[in-house]
Structures are given as structure tokens and as C-alpha cells.
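Entry: chain A
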Amino acid sequence: MKIRDPAMFIFAAALIAAVGFVQSWNVALSILNMCLVSAIVALGVNLQWGYAGLFNFGIVGFVAIGGVATVLVSAPPVQDAWQVGGGRLAVAAAIGLATLALASAAFLKIRPGRKRMLSVAAILAVGLFAYRSFFDPAVEAIESIEPARFGYLGGFGLPVLLAWPLGALLAAGAAYLIGKVALGLRTDYLAIATLSIAEIIIAIVKNEEWLTRGVKNVIGLPRPVPYEIDLQNSEKFVSAAQSVGIDAVSASSLFVKLAYSGLFAAVLAILYCMSQLAINAPWGRMMRAIRDNEVAAAAIGKDVSGRHLQVFVVGSAICGLAGAMMTTLEGQLTPGQYNPLRFTFLAWVMVIVGGAGSNRGAILGGILVWFFWIEVEHIGAIIADNLTFWLGDESPLRQHVMDSVAYMRLPTMGLILLLMLRFYPRGLIPEK
Partner candidate 1 sequence: MKVISGRQMTGGYGGGDIISRCEIEAGDNQIVVIVGPNGAGKSTAMKALFGMLKLREGTVRFREEDITDLEPQDRVALGMAFVPQTRNVFETLSIEENLEMGAFLRKEGVKAAIDKVYDLFPALLEKRLQRASALSGGQRQQLAIARALMTNPRLLMLDEPTAGTSPVVMNDIFRHIRKIASSGIAIVLVEQNARLALEIADMGYVLVEGKNRYSGTGADLLANADVRKSFLGG
Partner candidate 2 sequence: MDFLHALIVFCNFVAVPALAYGSQLALGALGVTIVFGILRFSNFAHGDTMAFGTMVAILATWWLQSQGIGIHPLPTALLALPIAIAATAALLLATDRLVYRFFRSKRSPPVIFVAASIGVMMLFHGLVRLIIGPWNQRFSDGERFIVSAREFKTATGLNEGLAIKTSQAITAVVAVAIVAVLFWFLNRTKTGKSMRAYSDNPDLALLSGIKPERVVAICWVLTAALATVAGVLYGLDKSFKPFTYFQLLLPIFAAAIVGGLGNPVGAIAGGFLVAFSEISVTYAFKKVLGYVLPEYLAPDGLAQLLSTDYKLAVSFTILVITLLIRPTGLLGAPRQ
């Protein structure tokens, strides 16, 4: 490791500390927590792109799956909803699975031709009709249960930390299905296929209210860390805060954020160690061999598509885990926020800034890019203010410029991506 690498991490830490001194430590810790989550997403993307050369443009979809997992695990179950709709939903699911099984059996059994096409189509049509006749009324019934508060099935009321592995697992499952279909496509086709699959996943999360409450959001998810109000009521905490010289209210909020930071840092550390081990093991060397020359690797008997599927599943699982962590941090599921520009493409910028193929690079990229993603607005506002103050507050141009600062993030990130590709194509911490 060169001296440059740790220096850059110290620089990143200094940036966050600077926010602590200039703005507030509350803001600094919020940024830090999201930086850690971003670093985890970047690790997952780096696994796929950096080590295997796979274009996954569906990151936002896996992040959203992680978010849904958090609701499924930790939200309290809505008993009434289960009662009115649970049975019919189960029947609908059974019909759906049976239809698919029957259709694929027909597809395999009957010889290609018009007869096969017609019978598969007929099975699917009848199956869809039967499925909808159970599914639609079930959904209607569930969504009519106290729509203002519930209107969905709820979760299992389990400890929220369980959602993290489950989020990873669900994302892995989805990635397996997607990978089975879409891997093996040429790079840019895979990108387009995963981009659209993510849009479909987002559409499901936004619209299937019986499952996620859709854009009505699920709020008040339980936390893995104490609540501020409980801390403020605890004499022990209050006296401890006073002894450090901070008032109890801000101390409680800092404590909660620090607790999240600790959890996230632990997860990041574990994932980093695992990625490093994997990459330095024969497995990692094989992945790089496949990335650098697929044809040659296949020629010497490497199972290219199998390895690709594996790394696609693992990388997506990490994104799912990060999604679950993010929803846990926010304490609510807000499907409206899942935007490919913010998640998928930002994660790409992180990996390219950090250095594709380098785990440390991915972490650094995740931290730096998230930091600037948040702070560009502040920095931009200061710059815009200084550039236009002479126009006077009444000037429409000044007003427009000041309003536009809110939209500075995307072009800045695009610019950073282009500059990196051109001048530092190997990233800040290049692969060895």
C-alpha cells in the first residue's frame, strides 16, 4: 500500500469532520452513516464490475428489495388484513406457481410448432384469469383495512436486524432469477436488461400497496438502537452527557447516530475483509482471468457463466443488504425515493472514482462521492451566492441561479464521472 491511499482516507475523514465543525456534528454523522452504506453498495458493484466485468444497472432494484425486506421482517403484522386477504392470496400464489409449472412443462413436452405455442398461451391465459380472480379481491380487501394507517399485510414483527440478512437473501434470489435470464448477454444489453428490470421492481414496490403501502410509505419501523426519548429519560445517560458537557437532547441524538455508525462500520469491515479474502484467493484470480479474457478462460475449462451468475448474485445480495440498512437507518420505507439516477448511476460513479477492481477504492469512492452528493448543494449555494450577490436580491437571474443550485448534483456527478474516465481511468486507488 502506498502512502497515498491512507492519506486519501484521512482526507475523506477530514471532510466529514469539517462538516462537523462548520455545520453540525449531527449533520456530519448523518452524512457519515450514509457514506458507510454507500461504501457497502460500492463494494457490491465493484465485485460485479471491477472483478467480473458485469454491467449491472439494476442496483436501485436490489436496494429497494432490501428496503421491502425491512418492512416484511420488522413491521407489526396487520392481523385483520391477513384475515380478509391472506387465504385468497395464498390460493392466488398457488395458482400462479401451478400455471407457470404447467406452462413450462407444456413448453418442454410438446414439440415446437403452432400446437406448442397455442397450448402454452392457453395455459397462461386460463391461469392468469384464475389467478386474478383470487388475487384482485384479496388485494382490494387488504387495502381497505384502515387505509390511512395500514391497508397492507404488515410484516412479521421480528427484530429489525434480521432484515439485513433477509434483504441480502431476497436480493440474491431476485438476482439469481435475473441472472439466469439476462447474463450471457453482451455487456450493454445486460445493462439495458438490468436497468429495465430495476424499473419493474421499483414499479412493484410503488404500486403493490398490499405489500408495501406503495407511495403512502411505511413509517415507524422499529430500530436496532435506542430511541432518543428513552435516552433522555434515562438518568444514567443524562448524567453521563452532563459529565462530557453536552445537553441531553443533542447527546441522545448524537448517541443514536453513533450507534448506527458503529453497526454500519462493523458490517462494512466484515464485508471488506471477506472481499479481500475472496479476491486474493484462487477464486478471485479466476474471476479476473475471466474478466480479462473470457474466451481464453472458457477454453481452459473455466465455467464462465457459472462464475458470472455467482458474482452477480453475491454483488446484488450486498446491494440488498445495503438497502435494508438504509431503510433501517431511516426508520421508514419511502418507495418514491428509489430513483435509478440516485442509486444505480451514483453507485457507478463511486466505483469508477474509487478505482474499478479495488475494494479500498470502492470504499473510498463510496464515501467521497456520497459526501459530495450531499454537500454539492451547500458548496454550490455558497459559490452561487458569491457569484451573484452584486445582482441584488431582487434580480430574477440571481433568484433563478440560487433556485437551480438544488439541481447541481447530477451534472456535477456526470462531470466527475467523465473527468475520471478521461484523466484517471483506473480510479483514485487503482487495482494492483
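Criterion: a residue touches a chain if its C-beta (ideal position, glycine included) is under 8 Å from a C-beta of that chain, and two chains touch if they have at least 3 such contacts; residues count from 1.
How these were chosen: all candidates are chains of the complex that A comes from, given by their letters.
Computed from a predicted structure; not experimentally measured.
**Q** With chain A shown on its own, which candidate in 1 or 2 touches it within the complex?
**A** 2
**Q** Under the definition above, what is the set of chain A residues touching candidate 2 in their complex?
**A** Touch residues, chain A against candidate 2: 53, 55, 128, 132, 136, 181-182, 185-189, 191-193, 195-197, 199-200, 203-204, 206-207, 339, 341, 345, 348-349, 352, 404, 407-415, 417-418, 421-422, 425.
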